[in-house]
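Note that one protein chain is taken out, while the other chains of the complex remain in position.
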Amino acid sequence: MNKSLQPDLLALVRDPIDPRTLIAHVRAAEDGAIVTFDGCVRNHSHGRRTLFLDYEAYESMALLKMREIAGQIHEQFPIHLVAIAHRLGRLEIGETSVFIAVSSAHRPAAFEACRFAIDTLKRTVPIWKKEYFEDGAVWADGEMPPAPLETRTAKPAS
Amino acid sequence: MNKSLQPDLLALVRDPIDPRTLIAHVRAAEDGAIVTFDGCVRNHSHGRRTLFLDYEAYESMALLKMREIAGQIHEQFPIHLVAIAHRLGRLEIGETSVFIAVSSAHRPAAFEACRFAIDTLKRTVPIWKKEYFEDGAVWADGEMPPAPLETRTAKPAS
Amino acid sequence: MAGRTCAGYNSLVSLSSQTARVKVLFFGRLKEIVGHAEDSVELPDGAPIEALFSHYGVNHPELARFRASLVASRNQEFAAWSTPLHSGDEVAFLPPVSGG
Partner (left out) sequence: MAGRTCAGYNSLVSLSSQTARVKVLFFGRLKEIVGHAEDSVELPDGAPIEALFSHYGVNHPELARFRASLVASRNQEFAAWSTPLHSGDEVAFLPPVSGG
């Protein structure tokens, strides 16, 4: 019922993420727990000093995958609402690249759902990060999304 | 090293908790993840409509126990900083009773430490909640802190 | 209420025994039963926390009902009921905690 009145918030944004907007979105009088994850740009990566990052996304698919994550969370955990925002473009050290807020009546579901959301986002949402160092830039090592099984058409040996 | 420059923040407060203060306290350029837990006053408890809550604490001991939790977290998880604030006195529906923020280079430690902090706080920190309903007030069912083993002095049977 | 002697144990005090004055704190439900948050009690030096609790049971028999669900503390640390008390100690009787 609440879901139809105030659905989950899923967004890709180019301006700085304001956590308060996402928290306000999920927070309601029936909730006893809100867990948030704030992923921010570290000043180092693999022992090297990071200057800044640049994120790009396959936006239409990324939003679909984020909505899938929200759906999985509601199926698996007794939560109230989830809000996920990922920023794209150039990000400076300390800025928030991804913010997730989950509200629930009780804390275990909020913790588990928030953790599931970021873990799944990092494996399945088509977003890429380029890391800029003093001596160059590299695309970050990423994770391979779970590939569908190949259904090979049987071919006669020729 | 960082710990001596900017130690963990542990507080009992009577005014509304501002999450931004706690988050700003733990957030630093070397952190890639900040996980927060916001415990807020639900509008219901055991199927009854809650009007408001009143929290009291054994303040000196509660602060010691909160500091112990911070120490345990640093021992058990590779985190950077933790901030814990618990509010006392009368709280209205939707207000934050406890807020925990944990920063870390990587997310697993931040999630696990934040969860450990709230779970341990609820078992060991001497704070009590009285719930006010339309038809009266009750002290919330609580959790028994882990009691020290009794070391009985052997007595001769008389 | 301050300054009372821990009556139940007066009989245990030999003439040469020292007495100890301890501060006692009550919280939550217990504070409501006992009627105050703080007390100061004189009892034989080395008497256990258990004896101090029994002392309050004389005037408030309903306390016994809560004994099994209480934890005691001495000087802001959880303490066994057998912990001996000395002058200047701060003892608290703590109902199940419900913070968070």
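Each chain gets a letter, A, B and C, in the order it is written, and its residues are counted from 1.
Keep in mind that, in the parts below, a residue touches a chain if its C-beta (ideal position, glycine included) is under 8 Å from a C-beta of that chain, and two chains touch if they have at least 3 such contacts.
Nothing here was measured: the structure is a model prediction, and the numbers come from that model.
Partner chains of the missing chain, restricted to those shown and counted over the full complex, are A. Touch with the chain that is not drawn comes from one residue among A:75, A:135 or A:150, which is A:150.
Where chain A meets the chain that is not shown, the touching residues are 39, 55-58, 60-62, 64, 86, 97-98, 118, 121-130, 139-153.
Everything that follows uses one rule, which is that only the chains that are shown with their structure count from here on.
Path length between chain A and chain C in the touching-chain graph (shortest route): 2. Chain B has the Cα centre that lies closest to the mean of all protein Cα atoms in view. Centre-to-centre, using mean CA coordinates, chain A is 53 Å away from chain C. Distance from the chain B centre to the chain C centre is 27 Å, each centre being the mean of its Cα atoms. Among the residues of chain B, those touching two or more other chains are numbered 39, 118.
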